[in-house]
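One protein chain is absent from this view; the other protein chains keep their places.
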Amino acid sequence: MNPLLSVSHVSKTFRLGNHEIRAVDDVSFDVAEGECLAIVGESGSGKSTIANMVLGIYPPSDGTLTYRGAELPARRDLSHRRAIQLVQQNPLSSLNPKRSIGASLRLPLDVHKIGAAGDRRDRIGALLEEVGLPDDFAGRSPAALSGGQRQRVAIARALACESELVVLDEPTSALDVLVQARILKLLQQLRAQRSLTYIFITHDLAVVRNIADRVAVFEKGKLVELDTPQRLFAEPSAEYTRSLISAVPVVGNDEVRLREQLAGIDHG
Amino acid sequence: MSVATLDIRDLYLSFRGYVGTVEVLHGISLHIDRGERVALVGESGSGKSVTARIVLGLLQELRSAHVSGELLFEGTDLTTLSAAARHDLRGTKMSMIFQDPTSSLNPVYTIATQFHEVQKRALPTLGAAESRAMAAKMLGDVSITEPDRVLDSYPFQLSGGMNQRVMIAMALANEPSLLIADEPGTALDVTVQAQTLTLMHDLVAEHETSVLFISHNLGVVREFADRVYVIYKGRIVEKGRTQALFGNPGHPYTRALMAAVPKITGGGVADVEEASEAFAEPMVDHDRQAVA
Partner (left out) sequence: MRRTIAILLQNPLSLLGVTLVTIVVLSAIFADFIVPFPDHKGAVVDFANFNKAPEWPYIFGTDLVGRDMFSRIVYAYRISLILGIVVLAIAVPIGVTVGLVAGYLGGWTEYALMRVTDVFLSVPPLVLAMSIMGVLEPTLLNGMMAVTAMWWPWYTRLVYNITRAEKEEGYVLAAEVIGASKLHVIFREILPNCVPAIITKMTLDLGFVIIIASSLSFLGLGVQPPTPDLGSMVADGAKYLPDSWWLTVFPGLAILAAVFGFNLVGDALREILGADQ
């Protein structure tokens, strides 16, 4: 089966004055339709650069991105915009404070001419309901919502244009732990119901362990390991992956044991 | 028995605003013995950060804030101190580390100058050369290998992790009896965060500094603290020694928090119900259980 998205020998170089920074260095991986691929790394790992190239915010310096067998152009047309959507880390910033929730959700419907103009209001109500919010939220401003509720709206907006691939850029890092669990649950449900494909960008390996089908570990612009979370946590092959796992703050005794066990593995 | 470094009894806080009075803390009691590392853990809006600000005496100066209760710092009641006396305590007997190290340092002065400023709070006559020698030694204590280069740098020339270490060194420069750490390292990468916490843990143990550690991250708390207070909506819902509390969480809220944290051992995403009535149950005190 052909992958949904194929990233092939992609590099990205940024120029800062006389310096050249290679943010992404010859990276290749596939994303299968319906899977949740986690991209893990710390700041400077290149994980956000990968996301921005997939979203078409800027093109790669080298290499190609292929979506459903066709190369993604530097200037995306509306069909690609519609297919690939984004949920950002900070819902306070990602929703326009001066526009109502309804107006924010209406934008993708208007841009992609989804449904008749007359039933947009019903669609907005249905979207809100799908992410667990009452439909009268459409008239509210983002300031009247909690962090978790705002993130639900941002998710609804990403799904409004019936997208296929959603890039989730640290979608729960700004949230409290109880809210995080609810949002992760919602994301899982939506993926199942809508047969979505996720690229889940995060620095939190504990989250990855519980939601991803495969994990790509990035270090300084390079892909250092790509495996299922089960195998990655049982036997990380890269030294860097091990250091990431052992840095995760844990709460359970069994987790402490797992961490100690990993620290004990000697690859020498 | 020696006097506790910090003893908070029945602390209430409310804010007067346009829409009337908002109660933020509903009678919090908390104590930290000498050399003890105590964590106050809760979600945003739980009242954990305002508690730290009250201890530092920063909220009392707001006209809209109403604070009541006892705040004993090494036996002296902070509530009876003047604003000037509270100011004298900050940076000398009490110091603080903030979430984002880079923005807490002043970008227009070198580390050496800022270190000197901090030291002068306790030793007003300290000269630049002496200050530099002492600062270099303290930077060595936080595992900075090239103290001279760091001292001559500006904060933006250093990495976040390096700035965090500088902050820790500065916070401990005047040998405070109490260090308040508000979400330290949250803005840093996980590996750097883990390193700095270990470093801070060892240093405060060595100096016998008492620490009030404010955090939302249960895992970090488990690794750092001797004792834990869990705060929910302005009330302490559970307290106890770290091992006891994490080994056997008693309060429904603590249990929900623990269940909600994703585990590196897997098990999927926990089902968390919306705010439950059970969260309002009375406090679970692990120390009292042990006695009984």
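Chains: A and B, in written order; residue numbering restarts at 1 for each.
In the analysis below, a contact is a pair of C-beta atoms (placed from the backbone, for glycine too) under 8 Å apart; a residue touches a chain by one contact, two chains touch by 3 or more.
Quantities reported herein were computed from a predicted structural model and do not represent experimental measurements.
Among the chains on display, the ones the left-out chain touches in the entire complex are A.
Checked against the full complex, the candidates A:V24, A:L95, A:L175 or A:L262 give a single residue touching the omitted chain, namely A:L95.
Among A:A23, A:L55, A:L72 or A:L168, only A:L55 touches the chain that is left out of the view. For subunit A, the list of residues touching the undisplayed chain reads 55-57, 76, 78, 81-82, 84-86, 88, 90, 93-99, 104, 107-108, 111-112, 154, 157, 161.
Going forward, only the chains that are shown with their structure count from here on.
Mean C-alpha positions place subunit A and subunit B at a centre distance of 32 Å.
Across the complex, subunit B meets subunit A through its residues 43-44, 160, 189-194, 216-220, 222-223, 246-247, 256-272. The part of subunit A that touches subunit B in the complex is made up of residues 42-43, 147, 176-178, 180-182, 184-185, 188, 203-207, 209-211, 229-230, 233, 243-255, 258-259.
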